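Here it is: the structure, laid out below.
Only one protein chain is missing; all other protein chains are in place.
So that you can tell them apart, the chains are marked A and B in the order they are listed, and the count of residues begins at 1 in each.
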Amino acid sequence: MLNFLALYNYWVVIVLMMAGLYIMIARHNLVKKLIGLSIFQTSIFYLYISMGKVSGGTAPILIGKISHEKEKAGSATSAAAEQITTVVYSNPLPHVLILTAIVVGVATTAVGLALIVRINEEYGSIEEDDIRAMEQRDPV
Amino acid sequence: MNPLWTLLPPLAVIPFILFFGEKRRNLRELSIIVAGFVLLFINNRIYNDVVQGASPESGSLAMMGELSMKLSAEPIGNLFALLASFLWVITTVYSIGYMRSHKEINQTRFYICFAIAIAAVMSAAYADNLLTLFIAYEALTLSTLPLVTHAGTDAARQGGKTYIRLLMGTSIGLLMPAVIWTFVLTGTTDFEAGGILGPEIGTTTLAILAGLYVFGIGKAAIMPFHRWLPAAMVAPTPVSALLHAVAVVKTGVFALLKIATYTFGVDTLAASGAGEWILWIATFTVLASSLIAFTKDNLKARLAYSTVSQLSYIIIAALLASSTAITGGAMHIVMHGFAKITLFFCAGAILVAAHKTLISELDGLGKTMPITMVAFTIGSLGIIGLPPASGLWSKLMIAQGTLDNGYIWIIAVLMLSTLLNIGYLLVIPLRAFFKPLPAPQSEDNHHSHDSTHASDESYDLLSSNSMQAAGWQEAPAPSLWAIVMTSSVVILLFFYPAPLVELLEQVQWR
Partner (left out) sequence: MNFFDQVPALQIAVPLIGAPVCVLLRNGRAAWAVTQFCSVICTLLSCMLVAATRDGTVIRYELGSWSAPSGIEYYVDIVNASVLLVVSFISAIVCLYAYRGAEKEIQQDKHYLFYTGWLLCITGLLGIVITGDAFNAFVFLEISSLATYLLISLGPDRNSLTAAFRYLIMGSIGASFILIGVGFLFAATGSLNMADISARIPIADSPRTVLVAFSFLTVGLMIKAAIFPLHAWLANAYHYAPVTVTALLSGTATKVSLYLLLRFFFNVFGIQFSFGQMLLNYVLLPAAIAGFVLMSVVALYQSDLRRMLAYSSVAQIGYIVAGICLVSPLGISAGIVHIINHALIKSALFMATGCIVYRLGHAHIQSLGGMAKQMPITTAAFIASGLSLIGVPLTAGFISKFNLIAAMLEQGWWIGAALILASSLMATLYIGRVVEIMIFRKPRTSTGTLEVNEAPMQMLIPLWLLIALSIVFGIFGNETLSIASAGAERLLTGPLAPALVPESAYLSTGAGQ
């Protein structure tokens, strides 16, 4: 049970992902579909970020001084150097990746919303059922 | 001489055909005849090489890894190429008369497709490996399709559909995997003396492969893939004559002979008995199509079913796995070729001169078209294999070949089929000569003429020849000339088959 709870971050990811997928499949409103897609993508962001976390690690900001100051500061440096090697950082790379992925997600949402606007102009509806009915009524 | 040269005349003539076009049609057709003679000359040069045991070959064009396109001359192929190029000249002469008096449309396109088809036949005849043969085979199918649908009518369209579906279907669905399978099994597709498939491959595999080849080569028209041949009869008669009595169908059976000799090898085929199950189907085809021919009243349709039946003779020859039978099969390609083209020429002449297509309308036609009907009789004799017509030799050799591997029962089938041939072919000239012109007449006592009084017939032939030319309504002169040519070759080859035999003696069986 504890093991189960210890993986709570993954459970959150799975719940969000399934919710997103479900919305995309079950909802016929195009905007809602797009919201589903966003939720789905957000779950992936969580997945990446939780992956980057190292138990007991701190934020990846340099603690102490960097090495070229070693010569100036004499004896104080040895402690600082020690601190550098012993401190545990979380992995920053997933965060960077997710920044990119967020940008991509935003772009996708923007394109999707733009398409919905155009669809609304052309069909006068953003309900998939209505659109499908219209397509069947007058095929190209 | 390099067999690649044989592609030059039929391809080089195309620009001339286009250039002269409809306006200068005499020059157009003259250029084709010149090309035909050049082709014949080239094939004759190759004959001179091959008959001395040489095998001239072209360079090879690598296509896929080890597989290449290459031509080389060997006896069976050379024989077939000679036949096709000789008949190309004659058919062109014939079409001059036929196409003009029948006022066919798009004659330029017709002649171009025809020339391409001849080039395809040449490359099939001299193919050095299965891949080249397959490519030539497909090229032939595609280049003859516009000829089948030439008339552009619904019937032509329907015929073309059957034609392309069956030929493409069988070649892509069966022949192509057979070639690829052979390649996978042996690592090559070359034609080699004694064959490339050894007995180590196993009888079952060999039997399946043989089946894929025989049925895949739909042009050989074995049942149940024979439907395209009658369907193709919607084409203008010269097309039916050269392509669907000689070039196309003979490419099919020729390919089978070549595959039996150089891919399987007679020894492998004989030792494994791989072709035996197909022999049953081929003999069934011989008999069944003869019987169907009886029921056809349309002259061209009857001839088409007769072709189906005769093609299966050659399939049988290929599968008997005996060098005698295969030699006989190769001879039969030539003998049947000349005889059948004569018959088709006659059918076309009757259509042009008398506007008749049905056999039941031919009564008394011997009076108005005696030359045509005499030629028809000679052609029929050639198919049946009665002296003085050349078909005798090839049938004899096939029959002799049945003894080599103990398929004596096939002789019985061949005899039966010969009787059927007499029944459905000779009846036509008999009607023409002995039945009165179709004034309303009682129909008694014509049955006695049908198959019994051969001597009466020859007597009557002489008497009709001596009739005044003024009463005749023959086809135009070029067509008539072609008919006389081919029918005299049928007789000539009876008395003088030596060049063929000499050539075929050079085949390396193992």
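Things to note:
By definition in this document, a residue touches a chain if its C-beta (ideal position, glycine included) is under 8 Å from a C-beta of that chain, and two chains touch if they have at least 3 such contacts.
For clarity, every value in this text was computed on a predicted model and none was experimentally measured.
Within the set B:Val34, B:Val51 or B:Met176, the residue that contacts the chain not displayed is B:Met176.
Among A:Ala19, A:Ile44 or A:Val87, only A:Ile44 touches the chain left out of the display. Mapped onto chain A, the interface with the missing chain covers residues 6-7, 9-10, 21, 24, 30, 33-34, 37, 40-41, 44, 47-48, 50-55, 89, 91, 93-94, 97, 100-101, 104, 107-108, 111-112, 115-116, 118-119, 122-123, 131, 135, 140. Across the interface with the omitted chain, chain B contributes residues 61-65, 69, 131, 134-135, 138-139, 142, 149, 152, 157, 161, 164-165, 168-169, 172-173, 176-177, 180-181, 183-184.
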